[in-house]
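Sharing a structure, written as structure tokens. Questions coming.
Here the complex is missing a single protein chain, while all its other protein chains stay put.
Naming follows writing order (A and B), and every chain is counted from residue 1.
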Amino acid sequence: MAILVIAEHDNQSIKAATLNTVTAAAAIGGDIHVLVAGQGCEGACNAAAKLAGVAKVLCAAAPHYEAQLAENVAALVVANAPGYSHILAPATSYGKNVMPRVAALLDVAQISDIVAVEAADTFVRPIYAGNAMATVKSADAVKAITVRTTAFEAAAEGGSAAVENLAAGADLGLSKLVGRELTKSERPELGAAKIIVSGGRGLGSGENYHALLEPLADKLGAALGASRAAVDAGFVPNDYQVGQTGKIVAPQVYLAVGISGAIQHLAGMKDSKVIVAINKDPEAPIFQVADYGLVADLFAAVPELTAALS
Amino acid sequence: MKILVPVKRVLDYNVKVRVKADGTGVDLSNLKMAMNPFDEIAVEEAVRLKEAGVATEVVAVSCGVAACQETLRAAMAIGADRGILVETDVELQPLAVAKLLKALCDKEAPQVVICGKQAIDDDANQTGQMLAALMGWPQATFASKVTLAGESTTVTREIDGGLETIELKLPAVVTTDLRLNEPRYATLPNIMKAKKKPLDTVKPDELGVDVAPRLATLKVAEPPKRSAGVRVADVAQLVDKLKNEAKVI
């Protein structure tokens, strides 16, 4: 049994999401091959070859793979699919774009966004925005899968796989890249941030919110969020709001400052990997979900935390 | 130019999901259903293209039980010209829906299909891409801006960390992201008019499509409850835990 992992990369290097996907492949079990489709992608290939557990790296280099648009990449994957029992990609905007195309061309179902591997044909995936977990079994010969990256550890380095060149397919000429505009703002966007510093009504005012949380967020490279109470109180605009009626986020770290943790707020951030709460009320519901809770006056604790991170 | 918009009937966004006690699925009996919000954005975009004189006809399609007619009426209340219901009681999975849509695309020959990027029930995020693959068409997923001009369309897509603009040859499939537009409120007169717009019903076997599911759902469970972690004594201990235990900073 061999498993093909479609790498997400920028030609020079492998994106972190690929590392989690390799770990998911290892959980299924079998020889793991990583496909790097790109142009001038030796750097990415070499990085993939160093991952522990990777048996082989397949490198397909051609100008029409440079932008890694779905049409050509999917065709390449399908052409090289024979022999693989599973094809995996990260459930990122890249993997979600490519993989269903692959599945349809292979006439197999896709299993989206898996968070656990129960057996080689059985997986757990969230449905209804994570409010229910479905265990699904695939009857197809090839399992096309996207992997929720936060559910699997990153694969470590330590491998030395061979890099094998793959013949490129023809350019389908269906689509072309006009441009990419990566967000350059120092502050990552709430929906995409790895770390979020979020403030609640405990901050008392908009001035306090900015004075206390911005330096901390700067230190952490974090996005800024807020509870509905803070938005309602006018500390920050609507688009800062995390929660049922705001944005649903799942960062690596969610730092809740002066947020009591109303259920509407929890509904928007409970899938965060690590939740940290700073609140002076030891009874605040936020502590029921926090991995690390600090009962303290935030006006002292937050500056101290900011300083400690220097 | 004809635009086809698939719309899905799902549990209303505001209604809380409840996993059935026997673990066989999610309880949907007698609950409020509504159009998938991303599909509403798709209908709105298509109707705006028609209002701008770019598109000539907007056809809404829904696949599923007879009650999906309501979803089609809702699409027509936003401004779709007619509806097609592919009626079946079989549980439809994305590949089957993509095949049904392909059969309809072969018949209707739209230049653009605009889909929601995912349905808020199964969260699959597959149908649009699968349809594009089956048709041999290009795709632009997660669109936040769509411009149609002549033989091609330019679409700005939301990708991790920013935006990407691509140009596609028509016909093509576009899937919508949240920021593409904000759907209008359907007005009473338009809801009344929608009741009189044409709505055709076909069956999957009339389209020659095998819709049998490929994935079996073995179990549906509530997500594991997050439990309280540890209380730290002070900031120093918090930093230590985050650095050395959780290894997240």
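In the analysis below, a residue touches a chain if its C-beta (ideal position, glycine included) is under 8 Å from a C-beta of that chain, and two chains touch if they have at least 3 such contacts.
Note that contacts and distances are computed from a predicted model.
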Name per UniProt, for the chain absent here [options: "Substrate import-associated zinc metallohydrolase lipoprotein", "Dihydroorotase", "Branched-chain amino acid ABC transporter permease" or "Electron transfer flavoprotein-ubiquinone oxidoreductase"]: "Electron transfer flavoprotein-ubiquinone oxidoreductase"
Chain not shown: contacting residue from B:Ile191, B:Leu218 or B:Val248: B:Ile191
Hidden-chain contact residue, picked from the options A:His33, A:Arg101, A:Arg201 or A:Lys270: A:Arg201
Candidates B:Asn30, B:Ser227 or B:Asn244 - the one touching the absent chain: B:Asn30
Residues of chain A (touch criterion as defined above) contacting the omitted chain: 201, 204-205, 228, 232-233, 238, 244-245, 262-264, 267, 283, 285
Chain B, residues in touch with the chain not shown (by the definition above): 12, 14-16, 18, 21, 30-32, 34, 182, 184-185, 187-189, 191-192
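Heads up, the rule we're going with is that only the chains that are shown with their structure count from here on.
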Centroid spacing, where centroids are CA-atom means, of chain A and chain B in whole angstrom: 21
In the complex, chain A residues that touch chain B: 69-71, 74, 92-94, 96-105, 107-113, 122, 125-140, 173-183, 192, 195, 220, 252-253, 270, 273-276, 287-296, 301, 304-305, 308-309
Contacting residues of chain B [partner chain A, same complex]: 11, 16-17, 19, 26, 93-95, 98, 120-134, 137-142, 154, 157-169, 172, 213-223, 226-232, 234-236, 238-239, 241-242, 246, 248-249
